[in-house]
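A protein chain is absent from this complex, but the other protein chains hold their places.
This part shows subunit A:
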Amino acid sequence: MKECNVTFLPHDRKITVAEGESLIRAALQAGVHINASCGGEGVCGKCRVHVEQGLVQDGKSERIKQEELDSGVRLACRAKVTGDVVVRVPVESSVDKSVMNLQATPRRTARIQQMDFENLKEEGLFIPPVEKIYLRLPPPDAQNNMPDVTRLVEYLKLEADEHKLELTLPVMRKLPSVMREENFTLTLTMVRPVRKNGKNIILNVQPGDRSGSNYAIAMDIGTTTIYGQLIDLTTGQCLAEAGDFNGQISYGEDVITRIIYAEKAGGLEKLQEVVVATINSVIEKIIRKSSIDREDISTITFSGNTTMTQLFLAIDPRNIRRAPYVPTATLYPPFRAAEIGVSINEHAIALLYPQVSSFVGGDIVAGIMGSGMYRDEELTLFLDIGTNAELVVGNKDWLACTACSAGPAFEGGGIEFGMRAAKGAIEDFSIDPITYEPMIFTIGDVRPKGICGSGLITMAAVMFEMGVINNRGKFNREHGTPRIRKTNGIWEYVVVWKDATQINRDIVLTEPDLDNLIRAKGAIYSGCMTLLEEVGLAMDMVERIILAGGFGSYIDLEKAMTIGLLPEIDPEKVTFIGNGSLMGARMSSLTNRIRRDVVSVTQRMTNFELSETPSYMDNYIAAMFLPHTEIEKFPRLKMRMEARKN
């Protein structure tokens, strides 16, 4: 693809973008502020720029007069870069150059770490727990009339060097007809043992050669959403993916309310029933998408937090929420998924991720396994950010973990105009430091509907750096802009006036929204600090941060550090793995090694209860400040703020 150089004046900032990028996105990347409030639909007409050299495509509008068009005025949100251009941004106020250069830090997102299947193969770790073996048995005759089962077992011993075999009754029932259907050619489905001395269990027999069709399902049972992936066990590829809201939501949004519901008569059964129904709907979706034979799915791997796991298995979770917070089990044996109503062939076995404690569950263990953190030398901090944030620190020799409650702010909950990261959500933001006029970006470049978690972080960070809010998240009320106003006793900033929105209401960011955000980020940051302190480490000793969670890929790391959600470290050290739980579930369907290692990993994970760690509250109060009470911990930000002051 062609690359184009864009220069913004009078800032004199240069950026290289791909051909076809809009001018306004280029400006965002370059850290140049252009007033814009309609998300790129071209209706507000605020983002006028003057193209001085070179040409752009589109960007015309009935809001721009013909003579202006002739002189090169365009709407930055509609204009596409087609070659090298020089663009002048009109400066409404007498902003001097030095201020403009301090406007915003360029966007930094985390490196995305994906599962490396080739690597797995090279290391000889590609050993799916379930294998298929194609056999051609000699048909029985007068000399060789041994029974069908004996024939199969003997053949496996002599020809395939397979020992310690175990057959189940359903397989025996099928065997005579399957053997004879395609002239004694058949495919075995065999579960490998976790340890060397275990037994090989023959799960299923199918006529003919089906060894090329071996599939597994990986599933993440989240408190809010359930995601599933269909995995081809011969290639390691993900063939289909689907997700759905966990049906249990109608019985409570968080784990505690669900546990309370489960304690009522019939509650536990009900919750199991609805979660299994959601799982089945996800299975139907991925089978339909990939059009494979349900019988070829032999494994289904699950990962979920402790409460989700116990509710899925209908194991009474009441002790999870009562001190001293005891889960029923850490390890669960493999079982046949169909037994608890999962709509899958009856031979398919379910494998569950083990738990560490009541609030550090299989989803985190899966993240640790999936990201490979447990095999790394590097000292790593693993952060799974959601309503409950889970934190793990350690390396291949030791692991310590904890969980803290952050609240739903990062998922758009508890925020007046909060929403999930979907079309129309404001995901990026910039503000003019003099006029307080905003520049907004929405997912899908449509008119805004609300603010998503990453947008909220960016807003708070930018407003803080520009002095729009103070260290406590309170607006500068003396500015005089109509955008900062008091409604029903609450101070707010109007992000988008209603005529530029999809919802026909002013989209505002209120002081209580900022309070919620500060509480959420404070909980996570102080959780990290407390955990590190407990093991006697400091942040600067951490060599890598792994971010997991539904939203992390869009986080602007610099902004997350500006508000003190993440400690200030080199963004290069941060990697993002997306849904870590699902990644782990997928890994364990591909390699038996994980099943073997996971037991020792969970035993190695030392859990710290923050509620029983006295320094947590202290750290929490210290973190309830932008970026933190100890600004010295954020030297880059401190430098920027001092430069801005002078």
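Here is the rule we go by: a residue touches a chain if its C-beta (ideal position, glycine included) is under 8 Å from a C-beta of that chain, and two chains touch if they have at least 3 such contacts; residues count from 1.
The rule we apply is simple: contacts and distances are computed from a predicted model.
Only one chain is not pictured, and the protein name UniProt records for it, out of "Sarcosine oxidase subunit beta", "Maltose ABC transporter permease", "UDP-glucose 6-dehydrogenase" or "Acetyl-CoA decarbonylase/synthase delta subunit", is "Acetyl-CoA decarbonylase/synthase delta subunit".
Looking at A:A314, A:L537 or A:V599, the residue that reaches the missing chain in the full complex is A:L537. One of A:K157, A:R173 or A:R472 touches the chain omitted from the figure, and that residue is A:R472. The missing chain lies against subunit A, touching residues 397-398, 400, 470-472, 535-537, 603, 606, 618, 621-622, 624-625, 629, 631.
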